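Report on one structure; see the data block that follows.
As you look at this complex, bear in mind that one protein chain is not there, while each of the others sits in place.
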Amino acid sequence: MALTAEDVASLARLARIELTDAELEILAPQLDVILESVARVSEVAAQDIPPTSHALPLTNVFREDELRPSLPREQLLAAAPAAEQMRFRVPRILGEEA
Amino acid sequence: MTLRQPEASEIIRQTAVDLAVKIKSRELSAVEVTRAHLDRIDEIDGEIHAFLYVDQERALASASRVDAKITAGEAVGPLAGVPLALKDILTYAGAPTTCGSKILEGWLPPYDATVTRRLLDHDMVILGKTNLDEFAMGSSTENSAFGPTRNPWDTSRIPGGSGGGSSAAVAAYEAPLAIGTDTGGSIRQPAAVTGTVGVKPTYGGSSRYGLVALASSLDQPGPCARTVLDAALLHQIIAGHDPCDSTSIDQPVPDVVRAARSADVSGMKIGVVRELGGEGYAPGVEQRFGEAVELLASLGAEIIEVSCPHFVYALPAYYLILPAECSSNLAKFDAMRYGLRVGDDGVASAEQVMAMTREAGFGAEVKRRIIIGTYALSSGYYEAYYGQAQKVRTLISRDFDNAFSQADVLISPSTPITAFKIGEKVNDPLAMYMNDLCTIPSNLAGNASGSFPVGLAAEDGLPVGLQVMAPPLADDRVYRVGAALEAALESAWGGPLLDRLPELGSVR
Partner (left out) sequence: MTVLPYEEALAAYDPVLGLEVHVELNTVSKMFCGCSTAFGAEPNTQVCAVCLGLPGSLPVLNAKAVESAIRIGLALNCTIAEWCRFARKNYFYPDMPKNYQISQYDEPIAYDGWTEVVLDEQVYRIGIERAHMEEDTGKSLHVGGLTGRIHGADYSLLDYNRSGVPLIEIVTKPIEGTGAKAPQVARAYVTMLRDLLQALGVSDVRMEQGSLRCDANVSLRPVGTSPFGTRTETKNVNSLRSVERAVRYEITRQAAVLTGSGRVIQETRHWHEDSGITTPGRSKETAEDYRYFPEPDLVPIAPSREWVEELRATLPEPPAAKLNRVSAEWGFTDLEMRDVISAGAVNAIEATVAAGASPQSARKWWLTEIARRANEAGVDLENVGVTPQQVAEIQALVENGTINDKLARQVFEGVIAGEGSPAEVVAARGLAIVSDEGALAAAVDEAINANPDVVDKIKSGKVQAAGALIGSVMKQMRGQADAARVREMILEKIG
């Protein structure tokens, strides 16, 4: 299994968390131990078993195509770290829109 | 300072049922009752730290409105005027919702959770928000970014988690009722280690709208109380279909109140789960559990043993499914629209600010689970980890189905050990996870379960809980068994277990 600090660092990048080197040193072995333990699930022969995605077999839950009140803009922007021109202001975005 | 045990005659010592009756009959005013609890919070919460936020002004205003309604002869809810505490992971507009995390410190949600709304619509008084493990991840409340909560039985010990604040508040008489949330045992395990009652409804039984999501397929809001009937009344109020939650059950709430009042287990088949006991379980826990089983037998229940062989895989499956779902659920905390923002100096990019903020805003356990979850979902690993865990989940559900074909309910200890010392397991994640051994299977299968106090462990005098599990939509059976135990045990004890709550400062 051996999850290295490098593995953890690249997972952290994917998850947008900038871990410090000190954290990486501590986390990697901890995560490795946890992963080894959870990997026990592979001991179970489950090829023909369907996965659960919902505990209850509900289907077809819909709502009517009707308008409901939106939230007041002032209240939303008041909670924003930064706002300008009635919009949420964010730092410059490097990546392209997907 | 000592944790003063309230006198039997004091307001804060009353059950929710009794308070409701007295408020309705105007023997007590809702304002008096609220004030008494606010005073208690003032008195002891400096030590217990169950509350992250006390909503004093609004609570008193709420109480005052209830009194006015009652005076005017208007109809009010069954627990009108009774105060309660809300786990700080449910939104309540106008009060901060932190989820025990720095990343949401000071966030004021612009909307109420459905559960919150129902409490308010039923004329209850919300005292404030209680402490929890950060984003409900933990079994001890030590992962809160705002300091741990202490177990009223022994303040050097944990009150359980993630909902330690809610159960400690109830155990210490700061509130007669509280709302918790349970994803892997976060209502039941704290109930067990604090000698209180905590129930997890059938998945979909109460609305998750406004419950900040940890693991969407596992989370459930539920009642915390000192008595079974109190919990049942609260359960009745918060549960029921919600069109804002697609996973909520569109059927009547099982008659939990009637079941709690009946407390009759004669003729019930009760299955003891073989796999939930033995090695790793404290002797005192097993002893009290064993006695409770005998007691149930003496009350007319038929006790059988059932085997759920896949339960040994419940913990590993859970610690794959939960991190996977939470890694996605917590992605929204990115400093762009609300919450903490770190490092925005006009030069750093959005991506950098996101990463710096999440680094600063999330604690260690949250980071661990996000990373495991990201790994479990990543391409090449999905099938072996998340995919496989969801299959194991099906097998666990089938074990339950099989067991429920033999018994009406299943029982086990709620947690293998009693309350451990603060700091003891905080650096050993796996050891911490083991606290959820008994509670996790019920979350995976989505059925109903609850924890009820069955005594104190001989070796340390700390509370032990017994867990009752029932099939989905049979929540009432949980209350029936819990109430039977409560009646019989309190009769044997000469009063509730909490009467033995020791003075603060006793070190064990």
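Chains here go by letter, A and B, matching the order in which they are written, and residues are numbered from 1 within each.
Simple rule for what comes next: a contact is a pair of C-beta atoms (placed from the backbone, for glycine too) under 8 Å apart; a residue touches a chain by one contact, two chains touch by 3 or more.
Every value quoted in this text rests on a predicted model; they were computed, and no experiment measured them.
Interface note for the absent chain: among B:Ser29, B:Thr130, B:Thr247 or B:Ser414, the touching residue is B:Thr247.
Touching the missing chain, out of B:Ser156, B:Ser216 or B:Gln287, is residue B:Ser216. Among A:Ala2, A:Ala45 or A:Met86, only A:Met86 touches the chain left out of the display. When the omitted chain is restored, the residue from B:Thr34, B:Thr91, B:Ser162 or B:Gln467 that touches it is B:Thr91.
Screening B:Glu32, B:Asp264 or B:Glu351 for touch with the missing chain picks out B:Glu351. In the full complex, chain A contacts the hidden chain through residues 14, 16, 53-54, 58-71, 73, 76-77, 84-98. If you put the missing chain back, the residues of chain B touching it would be 90-91, 97, 99, 104, 107, 109-111, 113, 208-213, 215-217, 243-247, 324-325, 327-328, 331-334, 336-338, 346, 350-351, 354, 374, 377-379, 382, 386.
Criterion: only the chains that are shown with their structure count from here on.
In whole angstrom, the spacing between the mean C-alpha positions of chain A and chain B is 24. Remark: chain B residues 107-108, 110-111, 202-204, 217, 243, 246-247, 249, 310, 313, 315-317, 319-320, 327, 331, 334-341, 344, 346, 348-356, 358-359, 362, 364, 367-368, 370-372, 374-375, 378, 384-385, 387-395, 397, 429-430, 444-447, 472 touch chain A in the complex.
Taken together, the chain A residues at the contact with chain B in this complex read 3, 8, 11-20, 23, 27, 30-31, 33-35, 37-44, 46, 49-56, 58, 61, 63, 71-72, 75-76, 79-82, 88, 90-95.
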